[in-house]
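The structure appears right after this line, and notes come after that.
A single protein chain has been removed from this complex, and every other one stays in its place.
Note that the chains are named A, B and C in the order they appear, and that numbering of residues resets to 1 at the start of each chain.
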Amino acid sequence: MSKSGPSPRSAYYDFQTLQTRWEDNDAYGHMNNIVHYSLIDTAVTNWQRDRGFFDVDDVKFMVVQSGCTYFAEARYPDTVHAGLRVSKIGRTSWTYEIGLFRNEENAAFAEGFFVQVQVDDDTGRPSPIKDTFRRHLERILVSP
Amino acid sequence: MSKSGPSPRSAYYDFQTLQTRWEDNDAYGHMNNIVHYSLIDTAVTNWQRDRGFFDVDDVKFMVVQSGCTYFAEARYPDTVHAGLRVSKIGRTSWTYEIGLFRNEENAAFAEGFFVQVQVDDDTGRPSPIKDTFRRHLERILVSP
Amino acid sequence: MSKSGPSPRSAYYDFQTLQTRWEDNDAYGHMNNIVHYSLIDTAVTNWQRDRGFFDVDDVKFMVVQSGCTYFAEARYPDTVHAGLRVSKIGRTSWTYEIGLFRNEENAAFAEGFFVQVQVDDDTGRPSPIKDTFRRHLERILVSP
Partner (left out) sequence: MSKSGPSPRSAYYDFQTLQTRWEDNDAYGHMNNIVHYSLIDTAVTNWQRDRGFFDVDDVKFMVVQSGCTYFAEARYPDTVHAGLRVSKIGRTSWTYEIGLFRNEENAAFAEGFFVQVQVDDDTGRPSPIKDTFRRHLERILVSP
């Protein structure tokens, strides 16, 4: 959260193309600051779903922290390209970083993060990240 | 849905006071047409919750039709007063009508309806309206 | 609004593919009834934008009535195909009908309508539909 400027697309992996909706624009005529989180939330969920994170019955994922830095405006009807990467993997939680790019632009208009914890459905407590999940997360882990 | 003009508050019962949010305003600077449905949905759910509609485990309520006529603009930070009435009670479904009023105005800025059906949780099929629900619905039924 | 069952895709023209978002699902685990209006609103706006409805400075479009009939559930991560048609063209207003289709299904899970009026920016009053707009609307007008 101490970045001085937006990252290029090359800083992210596993891009998704997301649509904007007319109602995403607020009274200033640009995408309301809340919508960025909706796009981030959907990008992360899409990514996890494609990799089987929801094919298990015994754990779920809770967001424990999120954040976003806004570099420039976006607005409906822009197409948003969301790039993902993982910046940290702990024992029971991990951190996604997401870059949001407008249309064909190479500099992110916003960059956010999203910390999730794996929670055991029975106990409601954090549980060690499943090996299969960890392997997927490591594939987009930023080299330290 | 063939009304020629807005109803006054006296046409509705059981008023609720609902807040608007900054993001409710769209690029035209007024409440987006979708938000009216969010207010209607919440007004109906509040009313049902207060009367025990959700204290049962064996049925749920599905929306099968909804609609709204827009007479005038509203916008954040308006306070919205939502009045309810029931226009029809069938065997398994019923129709709410909702008037939305801005601040101290007496003419509705929008009027909508919301048809719900009671669905049996086991069969997933419509089931006869429970007597206790029917009694609550009849209390705000418009005289024919 | 008196339909007995869902229409097939062949009843609509000019299809668009719309994405769902994770937050579209409500506590029942399906697309909240409000989201249908967001998809309809965006489908109509996309269609109009592609045809130059927003390239003029002297008029805007206001929604005066909308409605939706819900035939079946949809949910994130479904892809929604929205078909449009025009059912009525008046002097200053017109009516879109929109069919929403899940993934590869041929029967609409919901069908809605959306009445718009062309409003003169100076007077704030309804104004006669511009000829260029009328020609586009007529192209998807349902034969009586």
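FYI, contacts are C-beta pairs under 8 Å (C-beta built on N, C-alpha and C of every residue); 3 or more make two chains touch, one makes a residue touch a chain.
All of these numbers come straight from a predicted model, not from anything done at the bench.
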Answer key for B:P8, B:G29, B:G52 or B:P77 versus the chain not shown reads B:P77
Of B:D26, B:D41, B:D78 or B:E111, the residue that touches the missing chain is B:D41
Out of C:N32, C:Q48 or C:T69, the sole contact with the unshown chain comes from C:N32
Note that chain C touches the absent chain at residues 22-23, 25-27, 29, 32, 34
Contact residues on chain B toward the hidden chain run 18-19, 21-23, 38-39, 41-42, 45-46, 49, 76-77
Residues on chain A facing the left-out chain by the touch rule are 1, 28, 32-34, 37-38, 41, 60, 62-70
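FYI, only the chains that are shown with their structure count from here on.
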Maximum number of contact pairs occurs between chains B-C
Given over half shared residue numbers means same and under half means different, the chain A/chain B interface is same
Note: chain C sits from chain A at a C-alpha centroid distance in Å of 30
Rounded to the nearest Å, the gap separating the Cα centres of chain B and chain C is 22
Whole-angstrom distance, CA centroid of chain A to CA centroid of chain B, is 35
Among all residues of chain A, those touching at least two other chains are 22-23
